[in-house]
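See below for the structure under consideration.
Every protein chain but one is kept in place in this view of the complex.
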Amino acid sequence: MAAMNMVQALNSAMDVMLGRDPDVLIFGEDVGYFGGVFRVTDGLQKKYGRERVFDTPITEGGIVALAVGMGAYGLRPIVEIQFADYIYPAMDQLISEAARLRYRSGAEWFAPMTVRAPCGGGIFGGQTHSQSPEALFTHVSGLKTVIPSNPYDAKGLLISAIEDDDPVVFLEPKRLYNGPFGGRPDQPAKSWAGHPDAEVPLEHYRVPLGKANIVRAGQAATVLAYGTMVHVALAAVAECGIDAEVIDLRTLSPVDVETIAASVDKTGRCVIVHEATRFSGYGGELCALVQEHCFYRLEAPIERVAGWDTPYPHAFEWQYFPGPDRVVQALRRVVEA
Amino acid sequence: MAAMNMVQALNSAMDVMLGRDPDVLIFGEDVGYFGGVFRVTDGLQKKYGRERVFDTPITEGGIVALAVGMGAYGLRPIVEIQFADYIYPAMDQLISEAARLRYRSGAEWFAPMTVRAPCGGGIFGGQTHSQSPEALFTHVSGLKTVIPSNPYDAKGLLISAIEDDDPVVFLEPKRLYNGPFGGRPDQPAKSWAGHPDAEVPLEHYRVPLGKANIVRAGQAATVLAYGTMVHVALAAVAECGIDAEVIDLRTLSPVDVETIAASVDKTGRCVIVHEATRFSGYGGELCALVQEHCFYRLEAPIERVAGWDTPYPHAFEWQYFPGPDRVVQALRRVVEA
Amino acid sequence: MDRDQVLQLHIPEPKHRPGELADFSHLRLPLAGEIRRPPIAASAYEIRDLAYELIRVLDDEDRAVGPWAQPLEPAFLLRGLRAMMLTRAYDERMFRAQRQGKTSFYMKCTGEEAVAVAQACAFECGDMFFPTYRQQGLLIARDWPILDMMCQVYSNSADRLKGRQMPVFYSSREAGFFSISGNLGTQFSQAVGWAMASAYRHDRHIASAWIGDGATAEPDFHYALTLAAVYHAPVVLNVVNNQWAISCYQGMAGGDESTFASRGIGYGVPALRVDGNDFLAVYAATRWAAERARSNLGPTLIEHFTYRAAAHSTSDDPGRYRPQDESAKWPLGDPIERLKRHLVAIGAWSDAQHAALVAELDETVRETGRRAEALGTLNAGPLPDPASMFEDVYKEMQPHLKRQRREAGLEPGGTPRPAEGA
Partner (left out) sequence: MDRDQVLQLHIPEPKHRPGELADFSHLRLPLAGEIRRPPIAASAYEIRDLAYELIRVLDDEDRAVGPWAQPLEPAFLLRGLRAMMLTRAYDERMFRAQRQGKTSFYMKCTGEEAVAVAQACAFECGDMFFPTYRQQGLLIARDWPILDMMCQVYSNSADRLKGRQMPVFYSSREAGFFSISGNLGTQFSQAVGWAMASAYRHDRHIASAWIGDGATAEPDFHYALTLAAVYHAPVVLNVVNNQWAISCYQGMAGGDESTFASRGIGYGVPALRVDGNDFLAVYAATRWAAERARSNLGPTLIEHFTYRAAAHSTSDDPGRYRPQDESAKWPLGDPIERLKRHLVAIGAWSDAQHAALVAELDETVRETGRRAEALGTLNAGPLPDPASMFEDVYKEMQPHLKRQRREAGLEPGGTPRPAEGA
């Protein structure tokens, strides 16, 4: 056990896997000698050598293509896309290739790759360093999509993703790298130090894919969240005193419908929170699932709190960011409905 | 007025616009001399010359990039992506560029382009000639997404799309090119001949973007559909005798919430039908909107009928295709709930 | 510069269109034996002239001449001839099967057989292929059963791809033939990844990939060349320039501006340009490149200059966009005919033997076709179990897919609900 922030926990996951499995290798832009612009691969090239942890040209599509080819050979590549905003050039290789290879080849080949990418806002990154494109992946059959919200889960989920034989898009909320963030930029930034979920085993362990986590039990309403929004939801619940159950989805696809449905069956009220733009976002799917499974238990319209349907504006980051005030308002609406 | 199939109607829209506006030009793979693999641009190069209707290299990303640059100059390009399945290499130019240009430049520049692409299954095209990727575009702020279901709308919507100063993804259900298709492949294929929506004015007219169309009024339930599924829904309604209101959305983004909400407020029951895979698809957004707007009028869980969450399998096209039987079952469930 | 000059937009056009006579007299075709054969350690820069030439071995008298002519056993050449002929016979049969409604689609490689077959002969067992849809010859040259290929084309009960893929999108791990993608170009960069993996494991096997002239404009062409160059990947990258990409002539992909082989130079990837209808030239160039790769000298780009003699696919009619007589006028002849004449010239083969082989292969194909059809055709079945369509989306079937399989009435073991309307 050690106290780790999310960067260290992710690094530890890769360290463990590089140590256990000679087929694991890591590549991406600036991940080698430099250790990544967010330092997530820091020290790994030095420890495991240049053939196992190396830099690539700036070619997101090429990076994923290499991973498909290497996976076909029998390796288990972990690739980093420097920002999730830069994953679009790789869409064809991800959707048409990685996601479809097992199916189209009658399971002769598959793509056991993990595509890591920092996502989300909160660091004044403007519209091209703040995006949350998860909905584009969750719609693609054959891909799995994962977003951790704390160091413990980050390591355990990343190990599960690396060991998984299906392609996993692993989104890392960059605002959580160094500390939990409840959506109040005016309050002093917290670090992970002392946080229970920052106690991370040094060795190998898994947090299973496809299983949500009830981070706060409650009776009055259910909040479905993931990534940074888990902390925003917790802050909102703490502030407004509504006894809400907060569920950290952790894996968006395949999603843990059972946990979600059991909670909403109990509370009868549901608020969905994500940082991504609202229209046609992942919240739509959650909304559909909840009403499909819990229609007769619902006491109020399901609320969605999400990023506005605009690009992420540099100067108005905090007007854009779906912070605790918006969650509180939605919670009030569902319990008062 | 003339009887036109959908190919002819789309061709006529472009013909009209090439004739009216010297800034309109068309390019894409095989669209020039040959007139397109589905013949939608047939004869246009001959009529307007090679500079206005021309072939491109096989480079979907490059095609959209050219359109962005031309739009910045002041032209109004129409580009064809040969199959919607091949649009992924263009995602970066579409999302990061076309969709964001107006916003990021403070409206100094914008991308008045129309991106046409045949979509959907029903022609034994297998997984790479059958996809319906609309949800990937509807989630992108700055893009508009349109799908016509008949020749009249196809022409009027395409003219509106071309004249629109925002980038429009214009998806053409290829199974409807030559005739309406109610989802019964064993029945003789119908042509558009004699269909009321196949009477198409020769001249310029618009069908406005953002407005849905009630194609069948009814009281018992609301069916939300678009593209090929409009005809499947009508067939299902005719077969089962349930007095459902069938709404052809026509524009998916921005969507006509008013028409949808008014209908569901009236019927209290809703079935959403699309050919795209279900999980995290556009149906999720519709479901969320309906329950947000009509929660207190809903008498039954909203049902989604959609493509299964698998690639489109070549040999099992008709087991995959969400045909009238599945719509009927869903309709029965909502009215009997 | 004329200050009053206005700009003009140049739109490339092929020299001739339907209604006109084809003419290839503008092509500069070096003589067989004319082009040097550099050492395999040569750099891209040192041999950059070769990217503009055309390596040819078979001369007008059907002899193998020049530095690229290698001593090859007649038996070996006869195996190559046979594989090309079987490929053609197979294509003919499956094309007709599509026309008879037994499947939905088919694509022939007529006129291009030497590329795939000679190359397959130049690689070793265990080397990995990343083909496009026009390299069925790779499978056939590796003695992969055409019965299996037919079953794929028919999506029938014995189709290892379980009816999921369109016809001709084969996959055979056993034959080292990567699953063909419908999305052009993607295999080109993947091959580099496979080759790098082989190098990472200190293996001996190399990779090879194919791409059409048209698809070179896709990003994966650029990824492949960049990445192969940077990591010195042991891969042979092939551009099959068959002059056409559906209705677009090769100039639409930039072939009028420079050769496709020359693309390699600027990446530092040594490039060869070969007469793609000359079995011996294709073989020799491929051996050269394969040796480079296996010797840790890195990638090679080869442009195979050939001609798509048939339609693009069963959905296409080339009469709409190219002169009627173009195929007949193609100056590099037919690859089967040329290798046959060479074998006759060296006394290893005769017209009678050839005719007998044609008949034998036709019979083999016919016979195998009957067996394949007994296993099912797309129109008449039997097909694979439709419940299988929910498998292999993920390694383990996810809960939502199990629910959907149930919804579809396709529980395994249960009575499958018929397809709608079927």
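Letters are used for the chains, namely A, B and C, taken in the order the chains are written, and counting of residues starts over at 1 for each.
One rule holds for everything that comes next: a contact is a pair of C-beta atoms (placed from the backbone, for glycine too) under 8 Å apart; a residue touches a chain by one contact, two chains touch by 3 or more.
In this text, all values refer to a predicted model and were calculated from it rather than measured experimentally.
Novice: Considering the full assembly, with which of the depicted chains is the omitted chain in contact?
Specialist: A, B, C
Novice: Using the definition of touch stated at the top, determine which of A:Gly71, A:Gly106 or A:Gly125 touches the missing chain.
Specialist: Going through A:Gly71, A:Gly106 or A:Gly125 one by one, A:Gly125 is the residue touching the chain not shown.
Novice: Given that one chain is not shown, which residue among A:Asp85, A:Glu108 or A:Glu245 touches it?
Specialist: A:Asp85
Novice: In the whole complex, not just what's shown, which of C:Gly254, C:Gly333, C:Gly381 or C:Pro399 touches the removed chain?
Specialist: C:Gly254
Novice: Which parts of subunit A are in contact with the chain that was left out?
Specialist: Subunit A touches the chain not shown through residues 29-30, 32-34, 37, 50-51, 54-62, 85-86, 88-89, 124-129, 183-187, 278-279, 308-311, 313-321, 323-326.
Novice: So which bits of subunit B touch the chain we can't see?
Specialist: The list for subunit B reads 25, 51, 56-57, 59, 61-62, 65-75, 89, 92-93, 96-97, 101-110, 141-142, 144, 164-166, 210, 254, 257.
Novice: Residue by residue, what part of subunit C touches the chain that was omitted?
Specialist: 1-2, 5-12, 40, 44-45, 48, 51-52, 196, 198-204, 206, 216-217, 219, 221-223, 226, 229-232, 234, 251-254, 256-259, 261-269, 271, 291, 294-296, 298
Simple rule for what comes next: only the chains that are shown with their structure count from here on.
Novice: Would you identify the chain whose Cα-based centre sits farthest away from the centre of subunit B?
Specialist: Farthest by centroid: C.
Novice: So the centre of each chain is just the mean of its C-alpha atoms; given that, what is the distance between subunit A and subunit B in Å?
Specialist: 31
Novice: Express in whole angstrom the distance between the two chain centres, defined as the mean CA positions of subunit B and subunit C.
Specialist: One centre to the other, that is 35 Å.
Novice: In angstrom, rounded to a whole number, how far apart do the mean CA points of subunit A and subunit C lie?
Specialist: Chain centres of subunit A and subunit C, defined by C-alpha means, are spaced 41 Å apart.
Novice: Give me the residue numbers in subunit B that touch at least two other chains, ranges are fine.
Specialist: Only 61, 85, 88-89, 127-128, 279, 309-311 qualify.
Novice: Indicate the residues of subunit C shared as contacts by at least two other chains.
Specialist: Where subunit C meets two or more other chains at a single residue, that happens at 159, 162, 164-165, 169, 181-183, 219, 393, 400.
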